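Note that one protein chain is taken out, while the other chains of the complex remain in position.
Every chain is named by a letter (A, B and C) in the order it is written, and numbering of its residues begins at 1.
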């Protein structure tokens, strides 16, 4: 049963919920999810609205154009998605396979509704995993000297495979500002409870600091390393008995689950990013 | 800033959100919270709507009557509350003081917005605690023979103190069906993760069963003991090293927090109970 | 670096730790893990002791015989294990693949140190998964009429593959008392927070009851269904928004992690079962 999904943001004002819900109602749409949030400090109204396309009086192709008229009168920023337009993911990996397997298996189990036409890696190690599930694999090694060219190659692959979303599933490379300007929907998993332990070797540093809880964080990638808007986090208890190795092992379980939740929330269009550059935050309409 | 709160339920149908929000909007209400839920299996629509009274074009006293007209056309069940109408709690206790102290201190800290005019107990032990915070204390001992009379006495106290909500804060007595028919808003804390370990001695039984996690459950009281609709639950990890005593200690922390959250959610009118008798469930609009 | 592991239980008495540690020390063993627990109510002392075999003055083959002399003087029950004796697992499955994949991938990643020579199922569905990882697959369909014969077939397979531990990884069949008498080390995953919701359809019942937290439990299998000694449990928060489907999805994440932890703890010989029949509990020396 296909649905339309609107993600909306605008300066807060009276009557927004009524006006927007009304628009769906008078066009005979059956709302199955409506959630909104007002960020008082930012004076911002944010909303997610999902309704069934069956019996909706505006043809699918015309919905955007029609809604843009209402949006213009109120001053809305908006995105329109259709639930039956299945997103296409590219998974970037290095040598670790746990998040890659996890995403592929969830996609097979339909927990994550997406196509995964391609895996891209700076190592050949996980090629058999991709092929095992009939996914194309491209080896794109990166050195400081070749980075610019190689990223161009990656971007061409994204275009060729008509990719909507890139998932960095333990891809141990930093994407350049140029790459980020050319491709926007990128989700990363960081193996710490950000903002604790950004950057390299978080488990070692967590062990050294003697924390009693470790975490993992999934976020959108921005030019500020490990500073992008957070989609999901989770944690697990550790003790002095945990070695760095056992922290890594416990962390892998977190990484898998946190990344999968974030990808799923993104694909279901439940995440709205807002805020000033450098202070971007998410609303997660779950 | 006073607000009006509507809790609504009705058979699901098209356009409910739009119609109801519209009604607030055309009367110049500024919606600050709107959340709804559809229980597909029950075919039921449930909603919480909160808007500012300032500038609302219907006088406070007439809101109910006005809304009842809309409600009648749609077939809504509804409750109307005003945020500045502060509820009056009676706390029932036996000998344990941790939940009593916790509720009183949260009320003083304004985490819980309520009046607490009276504590009622079947023991004299906690009288000093109540008096210490200038709360009336009534000793109403219960024996099997006197139970009916004593409950009548309790009900008269509830009337005298104009009580809206009874909180059973480790009150180790079962209320009779008669009591429950005469007073409806009663919240209990049970010291287990229901439906595990209903009834007596849950910590002993949890210890004996060797569970690795224990919990606490706050629920509305119904005639089916420990079967009332659940408002909130939480858990904590235990191990073989935990004695029954240490489980009781850990459990007290859960009981405090879980009961306080439930009372707060109830007082903010965020909880809607629905379902068939014997299978009542809650929607918690938090 | 190979180690010896002793799991010990006996009536509590003075000097046990000293006597047992002394025995290892005078034979030049380097203790790397020693943990003990006294169950005061049962009057029972339980201990796990692990030491390096390098330089130990008793040859590996003679350690059991030598220790049995000390054990006899104190009245110990004991098991001796060697860390380099890799256990052989048989995984029983039905149609769900998430725990199967999880165990195989963890074994490949060396999180779980074991051989997995065979998968046994009452359905053919997961045969490709097993073959994909070069694991033998045996299809043993079960009907009420054929159950006795088929279980005999299963037991012969366990013998043929020299299986030490059976893992029921979402095997939706109950093993008979006869089977359980002939094979002892069996670990199950149950998709609820036991003792809540034993038996069939726990997620449906959790949904109907309106609990705010769901769980999963891994336990040793005994003749009392879902009553075996608990090895590990974990939970996740749910709300009224969760459908049975989303509970199942969240539950799968719990099931994977809880079963994997239990298998790992068992294989590292960190779990000791004790207690009266029908009230068996575990000590987990983690």
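Rule of thumb we're sticking to: a contact is a pair of C-beta atoms (placed from the backbone, for glycine too) under 8 Å apart; a residue touches a chain by one contact, two chains touch by 3 or more.
What you see is a predicted model, and the numbers here were worked out from it, not measured in a lab.
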Which listed residue, A:15, A:29 or A:229, touches the chain dropped from view? A:229
In the whole complex, of C:18, C:86, C:148 or C:177, the residue touching the missing chain would be C:18
Thinking of the whole complex, not just what is shown, which of C:85, C:160, C:184 or C:237 touches the missing chain? C:237
Cross-chain touch to the chain not pictured, restricted to C:31, C:125 or C:244, is C:31
Sole contact to the chain not displayed, among B:180, B:257 or B:273: B:257
Please pick, from A:40, A:61 or A:134, the residue that touches the omitted chain in the full complex. A:40
Give me the subunit C residues in contact with the hidden chain, please. 14-15, 17-19, 21-22, 24-26, 28, 30-32, 34-36, 38, 237
Touch list for subunit B against the chain that is not drawn: 97-98, 101, 105, 109, 111, 132, 241, 249, 252-253, 257, 286
Which parts of subunit A are in contact with the chain that was left out? 37, 39-40, 193-197, 208-213, 215, 229-230, 232-235, 239-241, 243, 275, 279-284
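Just so it is clear, only the chains that are shown with their structure count from here on.
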Would you kindly tell me how far, in whole Å, the mean C-alpha position of subunit C lies from that of subunit B? 41
In whole angstrom, how far does the Cα centroid of subunit A sit from the Cα centroid of subunit C? 37
Residues of subunit B that touch two or more other chains: which are they? none
